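Shown next, in structure tokens, is the structure this report addresses.
Apart from one protein chain that is not included, each protein chain of the complex appears where it belongs.
Right after this comes subunit A.
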Amino acid sequence: MTATAVEVKTRRRSAKRRSLGVSPLILVFVFVPFAVEAVWVFWPALQGFWLSLTNWDGLSAPTFVGLGNFREMVSDPIFRTALKNTAIWLVLFGGLSVAGGFGMALLLQKERRGVGIYRAALFTPVVFSLVVTALIWRVFYQPDGLVDSVLRGIGLGDLIRPWLADPDTALYAVIVPALWRQIGYVMVLYLAGLKAVDPALYEAARVDGASAWQRTRYVTIPQLKGVNSVVLSVIVIDSLRSFDIVWSMTKGGPYHSSELLSTYMYSTAFQSTQLGYASAIAVVIFLLALAVILGYLIRAFREET
């Protein structure tokens, strides 16, 4: 290579660099993780889309069936139950954990003696893995377990039933421990948000003669807008990906009555080895998550501007 050629090349490269305005180091930091992501995340995800159009038992070659899996879903009663349960989960688990977490944060926001203990106690469940949580709660729910003895103790013995084995109660019996955990988490997020509210605003509101309720309604809640968006995205994502607690408590049973889309996808894939159909369910979950989150983000951005 001649000296001029090298010179030209370097000049060209530096010109390019200037035009992009990015140092090669940054490019490395972007593209290396991107390459890794592409292999471990994007490519499998794309494969999942392809698999959802096939029938595949994991052994032989997949056979292409077009939208057959999605058509089958429409008439699949288990899928419908799972879809319905996922909606119930989103509303009950999501709604109650926001309400509960916010309530607890309001209650425990003031610095009082011993308040730290209560905050810690409410936050403790977050520390445990959900599988451990499930184990503890299963002991509570077992026949003649804590739940049954408490009910009997307060004279409501007639309500006793096999909580996790009764199709009418199984889903709700699983939501309770999920909430027990999530409320502490949401509470911490709101506590942090409440700390950031300027006390002068309350002072001013009080001077204007606003009641406690009015202060909450017109000062606290609007000031928490930023936190709300975080909490809502966390809740939606957590609800749609809820799997561990249901799987370790009921495995979607008895006879699919507490099935969520996530558990149904898992059992279809790894127990019934219908990997094509399971991929189709995964696609549905993905689209749902995308719709909810996009819908929310678009609204949030519109409000910002």
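In the analysis below, a residue touches a chain if its C-beta (ideal position, glycine included) is under 8 Å from a C-beta of that chain, and two chains touch if they have at least 3 such contacts; residues count from 1.
Going forward, contacts and distances are computed from a predicted model.
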Undepicted complex member, UniProt protein name, chosen from "Pyruvate dehydrogenase E1 component beta subunit", "Cytochrome c oxidase subunit 1", "Multiple sugar transport system substrate-binding protein" or "Multicomponent Na+:H+ antiporter subunit B": "Multiple sugar transport system substrate-binding protein"
Which of A:22, A:139, A:159 or A:221 contacts the chain that the document leaves out: A:139
Full-complex contact with the absent chain, from A:43, A:64, A:172 or A:270: A:270
Candidates A:24, A:44, A:58 or A:116 - the one touching the absent chain: A:58
Residue touching the undisplayed chain, where the options are A:77, A:114, A:153 or A:199: A:77
Touching residues on subunit A - with respect to the absent chain: 55-60, 72, 77-78, 131-132, 135, 138-139, 141-143, 162-167, 248, 251, 253-256, 267, 270-274, 276-277
